[in-house]
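All protein chains but one are shown at their positions in the complex.
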Amino acid sequence: MLTHLRNLLVAVLLFLAPAAQAQQIDIAASVAAMAEASLKELATIVTDLAATGDPAVVPALTALGDGDLYADETTGRVLIQRGSTVTDPVTGEHVELGADADLSKIRVNNSLRRDIAAALAGMTLMSDNPATRLSAANGFLANPDPANIPLLDEAIAAETNADVLRAMQNARALTVLRDSESSIEDRQAAVPLVAGSGRNAITILSSSRTDAPEELVASINAAIAGLEQERAVWGALQNVWFGVSLGSVLLLAAIGLAITFGVMGVINMAHGEMVMLGAYTTFIVQLTIRNNFPGLLDYSLLIALPAAFLVTGTIGVGIERGIIRWLYGRPLETLLATWGISLILQQTVRSIFGPTNQMVIAPTWMAGSTEFFGLSITYGRFWIVIFALIVFFMLLLVLNRTPLGLQMRAVTQNRRMASSMGIRTPFVDAMTFGLGSGIAGLAGVALTQIDNISPNLGQNYIIDSFMVVVFGGVGNLWGTLVGALTLGVANKFLEPYAGAVLGKILILVLIILFIQRRPRGLFALKGRAVEQ
Amino acid sequence: MLTQALFRALDRKAIWVIGIFLAVAILVPMANLLIPPGQFGHVPTYLVSLLGKYLSYAILALALDLVWGYCGILSLGHGAFFALGGYAMGMYLMRQIGTRGVYGNPVLPDFMVFLNWKELPWYWQGFDNFWFAMAMVVLVPGILAFVFGFFAFRSRVTGVYLSIITQAMTFALLLAFFRNDMGFGGNNGLTDFKDILGTPVQAQAIRATLFAATAIALALSVLVCSMIVNSKLGKVMVAVRDAESRTRFLGYRVEYVKLFAFTVSAIMAGIAGALYVPQVGIINPGEFEPGNSIEVVIWAAVGGRGTLIGPIIGAIVVNLGKSWFTTVFPEFWLFALGALFVLVTLFLPKGIVGLWKQIFGRARAAHPDTTPKASADIERGEDPATFGDAQPRPAE
Amino acid sequence: MTFFSAKRALLTAAMAGTIVASAVPVMAQDDTIKVGILHSLSGTMAISETTLKDTMLFLIEQQNAKGGVLGKQLEPVVVDIASDWPLAAELARQLIEVDDVDVVFGCWTSVCRKSVLPVFEELNSLLFYPVQYEGEESQRNVFYTGASPNQQAIPAVDYLMSEDGGSVERWVLAGTDYVYPQTTNKILEQYLLDKGVAQEDIMINYTPFGHSDWQTIVSDIKAFGSEGKKTAVVSTINGDANVPFYRELGNQGIKAEDIPVVAFSVGEEELSGFDTTPLVGHLAAWNYFMSVDTPENEEFISAWQDYIGSTDRVTNDPMEAHYIGFNLWVKAVEAAQSTEADAVIDAIVGLETPNLTGGMATMLPNHHITKPVLIGEIQDDGQFFVVSETEELVPGDAWSDYLPESAMLEADWTAPINCGNYNTETKTCGAAAQ
């Protein structure tokens, strides 16, 4: 997407290039000088180039900021390399690399990146591409400078796109607000505009307050007071969202356990390792795709889902057939045996992949964030919430609407009866455990997006998962859902007051106290059946 | 009354176990102090501390077995009581450092000085007194277990729920002790001890004494446990384990029986922790790790739960294995430990002691006392240690 | 039911006998010098420490190829701490007493060092500790080859305050709740206050080990950083918690240009675990980066990659610390013509060995070494681009000058002072200063 834009930009600028013929010599020389420049010299070159105001420098500066500008050590030429395309930064022509070409990146640091962004903002404010103009306007918002007011006015007059126009007006308002030269009336008029500019309005306003004249301070304070009320509401909602997204992670981790533990009565301490194996499967799938089918990289997580389900499900079936089935009716023994399995699985993975973290790249559709009214929602978390809910309802469907689900419930309620009715109980046991493990694997796929992929991954979730299942009530999927979301939201509301560590301790204490009140969890089954 | 109980406790088996550990308490320090290094029979000081550590683990395993093997309460948080006892001892040892800390502050331990604490928090007061500290070793785990158990057992939290909340308890304590603001040295815990009762902890004689104290404590623990399990109360405990509600209908206050066992067990664990700390030289929040508490369960299971000697054997054997593996095959330790968990549960449900009985008990198979057909029944249906009422239920 | 018999008693006794017999130190005098390697190969710390074990094996192999030390071959003795700190003390004792090693290279965490420290003191052996740490310590038997706070944290903050670094005015000190971040942040807070930063411009935040849900904290940082003043995050977040932290930073769109994060615990090895594209420009302060272009470094990297059999393996700062520590030890042994601890301790102070990043590492009397401090920006290939480097080597300071309790303390293990906490005011060792 972004590269697309850049190409467009380059094309547009190429079209404009002849107009800037006069200064091209300078530009070319400066760009060429970048090859050998130190960071300090680069800073000077960037300032000089920006000072030309010539759109022809845009491609070079953009590439420099993005880390796409290279120097060919053999020829000393400065080139732009994006993927396998190599172009000349000044002319934009394609360049065929010599056989002995040795490209080394021209490196920049943060302050240079900032300079470049500021320089580009001025030059791209009148670009034909609305997205470019938008980012330019936002650039002005970040660096308000009264000198830019005329430029902004010009741009506002010509602007047709509503979004871009708003951004430009915000940038102008802020600049005016901060400008001690502007009249008080103008500055006061700017206050409501700035107040309406979005999430950071309060902080922008309060920072503008410091050297403002008194009458201005009054109106700024009024605006802040109004905004703060609004923010309290959105802040609470934001917390709810954080809680829901934490809760959905807990739900994913716990839901497989709700099957193996809640339905089968197996205390599966290796559950976390199933999650971990799901994550490693994702890693392998992505590695394979990256090496062989790079075009599919964005879908690697989707491809990893069935793979992880199958891998962990199969391992789960193996564990059930090999070990668990000898231990039915002795839940405690399953705890010990599965704890042993978890140690073995951890060490196996450590031996094969090494103890260090492995990398799973986020697909582009899961990167970044969006503003939803006053909420900031990151795509990664958003998709995990959706995914958790899908998994939950699919599982509900499987348990309540399929023959396998029926058989599972039959076997767990009365094994002997089910068996005498012709249900192959060993098969059903294996499938149930496999299902629980497979879902753990799915959770592993999702967790690659927020956590480490290391042999210890599972251990971080096992206790939380048990808390969720026990809190919600064993044997009740809805309990698991409500339990996970409650714990997630409670955690996020405690965190700002108590801090992350104390918050977590408080949650544990609350669970302990809650179990005293309701020894069988939130959604406990009642009646005689419970005691038997 | 007490004499009768004591007499009952000292049956043939208990006399043997107690006798062995009392002998060990004398012989090992003697072999360490009297036989010069290099000569046959000399026990190096390093080994004395190591064995002392194993024996303190054995006390912990025995404590767990009292609640799990006899009373059916699977505590996954016994490491917490052990650690609390250890911290109480550690606090005493920290206060003993006095001005020898790096900052030379006579009152504040080093970690408080460099975190800029100005005065000793109230809960550190009194720990410069050995007897006060020893009282805390008993009281802190005991009171925690009493309060925790009082509410949990009164609310009839049983089976897996109880196991999970004991795990939550130790996990919460782990997080709490990690916090530097708690004033227990955070992640680093308490270390760099100098003196115990005015004598350097590193001194050979002190190490031998600590070892002897641990062995005697173990012998006393066996005596106390034997007293309990051989009394009518012990029979009620087993009854609670096997059929909790039936015991209640007989008029026994199951919650008090459990509370008694749990508290006594926690105190034993605390004492074990207090003996452990000066011998290993450090106490840190890692002892609260839920994994550690689960490992204690496997010690008891490997040795044979529901017996007095089983957990002791289990703790020593598993830890010997750990010491050996982490040196000889460092990469394989987790494989070995994991396999041990799986194999013992699958093939040795009664642990080493059970295996011993199987092999050597055959000859006396005719005797009804020692060949409980009951065990077969129990194994099949109502395993004493299973969570009687955590049976599988369907999802809604 | 318990039952007991004479047979079992016999078994127990036999077992006890075996323990005794097997653990009596082997007194055989063989022709090797034993080197103990004390790292966690399993458990939570294995992720970082396993590489260090390999590094030591690699260095020993190289040294043996060169003919060993004092004409003897070096023999590594590896043990696994298993991330269990009391076990570390036990294994340290075992290495020294049973395996009879002459020197130990090991530990990563502070708690590991703290737990083994009394053992080394008691048995008078040598420990080389290769990781950056919180300072406030100097022990006769320990050599600190990693950075102390003045060799990492303070130069990093100086850089960010400079014009090049972006003239940062507001600071978020985010760390995992344990001693290293607590102490480092305390030092930094005092340092920042001394530099005129207002108290309300410093936000301190602690999280538990392995914290994985950073949504709230990152959004707080974002809010804190959008109040007009240039803001930076100084991260002492440890280990596993870094990946979710950086992911959340990337997802919430915090760019290095806006709010740079400078980390003290994130190096090449940690970065090999994730996609660094969204992190380009965030910083780390170390004394070594793999990308530093010196002949020594190039040689080290290629030899290491040959040894480990993979060109994907990275090198990092603690590895260099082991490299330096090992070379210093070899030199000291050769200078002293002995592996005896006292002789080595006397000989090693003042010895020099090349840093991999240029300049010479000198062992100081306080058992810390001189180091260059490098600030690097994360690149999209997981490497660091050095954007700043101290002009001169920085001597490691055992006692921070920015903490009131330790400002007057100095460590000097040479005659005549010969102590780790010499009070320059009272002219005594460790005497009550309060």
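Letters are used for the chains, namely A, B and C, taken in the order the chains are written, and counting of residues starts over at 1 for each.
Note that in this section a contact is a pair of C-beta atoms (placed from the backbone, for glycine too) under 8 Å apart; a residue touches a chain by one contact, two chains touch by 3 or more.
Here is the rule we use: contacts and distances are computed from a predicted model.
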UniProt names the one chain left off this complex as which of "PP2C family protein-serine/threonine phosphatase", "Urea ABC transporter ATP-binding protein UrtD", "Nitrogen regulatory protein P-II" or "Monovalent cation/H+ antiporter subunit A"?
"Urea ABC transporter ATP-binding protein UrtD"
Which of these touches the unseen chain: B:Val257, B:Ala301, B:Leu334 or B:Ile352?
B:Val257
Taking the full complex into account, find the residue in B:Asp11, B:Asp128, B:Asp181 or B:Asp242 that is in contact with the omitted chain.
B:Asp242
When the complex is taken as a whole, what residues of chain B touch the one chain not shown?
1-2, 4-5, 8, 227-228, 231-233, 235-236, 238-239, 242-243, 245-254, 256-257, 260, 368-369, 372-374, 377-378, 382, 384
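Here is the rule we use: only the chains that are shown with their structure count from here on.
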Viewed as a graph of touching chains, is the assembly arranged as a line, ring, star, complete set, or other?
complete
How far is the middle of chain A from the middle of chain C, if each middle is the mean of its Cα atoms, in Å?
31
Chain B to chain C, mean C-alpha position gap in Å, rounds to 34
For the pair chain A and chain B, the C-alpha centroid-to-centroid distance in angstrom is 45
When you check chain B against every other chain, which residues touch at least two of them?
175, 178-179, 331, 334
Per-residue overlap in chain A, given as positions that touch at least 2 other chains
347, 501, 504
Write out the stretch or stretches of chain A touching chain C in their complex.
39, 67, 105, 107, 109-111, 113-114, 117, 142, 200, 203-204, 206-208, 238-239, 242, 245-246, 249, 347, 350, 354-362, 367-369, 376, 378-381, 449-456, 460, 491-492, 495-496, 499-501, 504
Interfacial residue positions of chain B with respect to chain A in the complex:
74, 148, 151-152, 154-161, 163-165, 167-169, 171-172, 175-176, 178-179, 245, 290-291, 294, 297-298, 301, 331-332, 334-335, 337-342, 344-346, 349, 380-381, 383, 385-387, 389-396
Residue ranges of chain B in contact with chain C within the complex
12-14, 16-17, 20, 24, 31, 38, 41-47, 49-51, 53, 99-106, 110-111, 113-116, 175, 178-180, 185-189, 191-193, 202, 229, 276, 280-284, 286-287, 306-310, 313, 316-317, 320, 322-323, 326-327, 330-331, 333-334, 353, 356-357, 360, 370, 372
